[in-house]
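The complex appears here minus one protein chain, its other protein chains still in place.
A and B label the chains in the order they appear, each numbered from 1.
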Amino acid sequence: MANSGLEVLGATIFVLLCVGMGLTLLALIRLMTKVVLKTEKHKEGKDAPYECGVPLLGDARTRFGVRFYLVALSFVLFDVETVFLIPYAVTFKQLGREGLYAVLIFVAILALGLFYELERGLLTWSDSESEDAPAPSEALPAAGHGH
Amino acid sequence: MLSLGLDASAVGWKLLPVLLVFGAVLAVVPLLVYLERKVCAWIQNRVGPNRVGLLGPDGLAQGVLGFSGGGKRILGGLLQPLADAIKLISKEDFIPAQADKFLFSLAPFFALLPPFLTFVVVPVGADLTFGGTTVPLIVADLGVGMLWVLSVSSLAAYGVQLGGWASNSKFSLLGGVRATAQMISYEITMGLVLLSVFMHYDSLSLREIVQAQATYFDPLLGRLAANGLGSWGVWHQPLAALLFVICAFAENNRLPFDMPECEAELVGGYHTEYSSMKFGMFFQGEYIAMLAMGAVISTLFFGGWHYPGYASVAAASPNLAALISLAVLGAKVMIFVLFQMWVRWTLPRFRYDQVMELGWKVLIPLALVNLVVTALVNL
Partner (left out) sequence: MVDLLFLAAAALCVISACAIVTCKNPVYSVIGMLPFFLGIAGLFVLLEATFLAAMQIMVYGGAILVVFLFVIMLINLRPEEIRDDFSFGRYLGLAALAGVTGGVILSFVRAGVPPDGELERAFAMGIGSREGQEAMSGGVLFGSAESIGLTLFRQYVIPLELVGVLLMVAILGAVILSKKKL
């Protein structure tokens, strides 16, 4: 890094360019419909969410399977693991064997957690585990089973 | 505190790579839309878009100037992206009454932005020299390098998640939730794979990673030789390259990982309710993400902008060498983009449970093993 300030400035300009472009595009789209085309009309059938043309069955804002939430939670934990491993990855040559042992233990502990989680079938998306599936009234029919 | 010892000329020259990268991405995306339709047509033994072109019986020249340029269609369909854009922008931007209006409008923006930002740290070419001033062709050579790519790609899930939720449609919600769960699952593997890449190159900076791939050990000469293909990351980290490519497909929601859309069961997935250019922004985002992944993969595993013979060209004319390097990176990215299209139109889609099981039971353990093996080998 010759001049970190300059690099940060370059990144800032690029980010602002992208943000500006995106917001301008959104404004243009809105303007086109509202001012140029003037086609925006709300009707009952047009406003209804698409559901293959059959009468609507309930609201879309229903609760969905708890497995998605678990995936997200596991993601946070493994993301944090990655964060702890990044400093190791860039210094592992200087750290030598001691660092390697430390990391092996760290990874092993988390691999144990992952193994337990998989063993409990939490990330298994199959129908055989119906005892955990939320009651039908709570969940969208297809949320827990993607097929 | 960060010090900004800036002079006007340095800032001025910095604008060159910034505008170059920004403009190049914007210019290439419409071409990719055309290319995808053509490639799909070739694979399915069809003609593909061939009408909206410049020359030919139904080309733009005929319509505007009355000049047909002969009876043959030359590069017919080349203006198809333009026609698509005009069509999309002149459609009604409809916001369903039951949708959350603010988030519904914001979601396409979130889909477009993160893939664009990936390009900030990608070195697109060798240094240009103008009268003693060296202009590195990189938007920002940040100290964190690849970590920028990781953090930016972690923001990519918002577009689909918010779009799916704000539409207030069942198909959208299912698509959005599935997409988010899939993207975050594969992000872990991506992060772990990048760790072993850092270890191999012993650096976070993409500039240094490209430099490291410029040399290789020549068994005939018995010493390090410059400008070889043997130093490409893919030979040293084959498993990492494979895992990263798989994750790139999953992150971009491309087939065989296009769960979030899967027309057959979810209509359009998270963008079922979107119309007009807002829908266009979602698919532009997808093409930019393809480009971004292509750029990152070529930089990490396929030598970046480096090419055999760079040193000798650079000795003669550094600027010529830099221009060639731009083209070389462009070609590498295009090859990867074509690969993504080829896969899309060849492979069938996974089932959702297969996607998640592949991610958690196969890819993450493999990435962890790769990490430990890399540490053992390089220590």
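Keep this in mind: a residue touches a chain if its C-beta (ideal position, glycine included) is under 8 Å from a C-beta of that chain, and two chains touch if they have at least 3 such contacts.
Computed from a predicted model, the values in this text were never measured in an experiment.
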Taking the complete complex into account, tell me which visible chains touch the one left out. A, B
Interface residues of chain B (partner: the chain not displayed): 1-4, 6, 100, 102-103, 106, 142-144, 147-148, 150-152, 154-155, 157-158, 161-162, 165, 173, 177, 180, 184, 187, 204
Absent chain, residues of chain A that touch it: 4, 8, 12, 59, 61-64, 66-70, 72-77, 79-81, 83-84, 86-92, 94-95, 98-99, 102-103, 105-106, 109-110, 112-114, 116-117, 120, 122, 131-132
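Assume only the chains that are shown with their structure count from here on.
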Using the touch definition up top, name the residues of chain B that touch chain A in the complex. 2-6, 10-11, 14-15, 17-18, 21-22, 26, 89-90, 92-94, 96-98, 105, 108-109, 112-113, 116-117, 119-120, 139-143, 147, 154, 167-174, 177-178, 180-181, 184-185, 187-188, 191-192, 195-196, 198-199, 202-204, 259, 265, 267, 272-273, 276-278, 281, 351-353, 356-357, 360-361, 364-365, 368, 371-372, 375-376, 378-379
State the interface residues of chain A toward chain B in the complex, per the touch definition above. 1-11, 13-15, 17-19, 21-23, 25-26, 28-30, 32-33, 37, 39-40, 42, 46-52, 59-61, 64, 68, 71-72, 74-75, 78-79, 82, 85-86, 88-90, 92-93, 96-97, 100, 103-104, 107, 111, 114, 118, 123-126, 140, 142-143, 145-147
